[in-house]
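The other protein chains are all here in position, but one chain of the complex has been omitted.
This part shows subunit A:
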Amino acid sequence: MEKFTTHTGVGVPLRRSNVDTDQIIPAVYLKRVTRTGFEDALFAAWRGDPSFVLNQEAYSAGSVLVAGPDFGTGSSREHAVWALKDYGFRVVLSSRFADIFRGNSGKQGLLAGVVAQEDIEILWKVLETRPGTEVTVDLEARTATADDVTVPFQIDDYTRWRLMEGLDDIGLTLQHADDIAAFEETRASWRPKTLPAKHWPTETVEPARAVG
C-alpha cells in the first residue's frame, strides 16, 4: 500500500447528503471479478447528467471529494472505495461517514476525513466560487487547505498511522499468529465447524419456469 503523507489535487464539491454505496457504484458493476478498472462505474447513474459536478471540465480531474453528510451508507461493497480510487480520488471529506465505508477506505489507502459540516460548507463555497481550486490534505497535521482556507479533519490515530506507513492489514495481524493459535486451542467443542459437512438428505430442486 502506498504511503500517504500529504496530497494536493483538485477539490470536487458534491452537494448531496446520504450518498449511499448504490449511488457511488450501482450493483450491476459488482459482477466483475477484478480489483481494478472501476473508474467508469463511479456515480454511474449521475455521469450521464451534464450538470453533474464530475462532468464539468474544471472538476473532472478531481482527487479530493468534499461530500455532504452520511457518505457511503448502505451496502458494504468495497467496490465503492475501488471506484473512487480508480477514478483518481485519494481523499473524501464529509461530516459523517457510514462505518463500513470508512473502514474499507482505511484499508485501501483512501483517506476518509471527518470535517465539521460548517467547514464543509466553507470548502464548498471556495470550490464552487473558483472551480478547479486545489486542496492540500496534510495527514500529519490533519488539515485540508483550499486557497486561504484551512480546516481541520478527524481520523483515528490507528488508521492515520497505517496510512502514513502504508501498512498491509493482514501482514500486521499475522505478526500475532501465535496468539491466534493459542486462542484456537481454547475454542469450545460446541462451536460450529462447516467441515465435515452435515446436512439433510439431498433433494431434487425443480427449476422454476417462466409463466405464460
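Methods note: a contact is a pair of C-beta atoms (placed from the backbone, for glycine too) under 8 Å apart; a residue touches a chain by one contact, two chains touch by 3 or more; residues count from 1.
By definition in this document, contacts and distances are computed from a predicted model.
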| item | value |
| --- | --- |
| Record-based protein name (UniProt) of the chain missing from this complex, from "3-isopropylmalate dehydratase large subunit", "3-oxoacyl-[acyl-carrier-protein] reductase", "Xanthine dehydrogenase YagR molybdenum-binding subunit" or "ABC-2 type transport system permease protein" | "3-isopropylmalate dehydratase large subunit" |
| Chain not shown, touching residues in subunit A | 17-18, 20, 22-23, 26-28, 30-35, 45, 69-70, 73-79, 81, 96, 98-100, 103-104, 107-108, 156-158, 161, 169-170, 172-174, 176-177, 179-180, 183-184, 187-205, 207-211 |
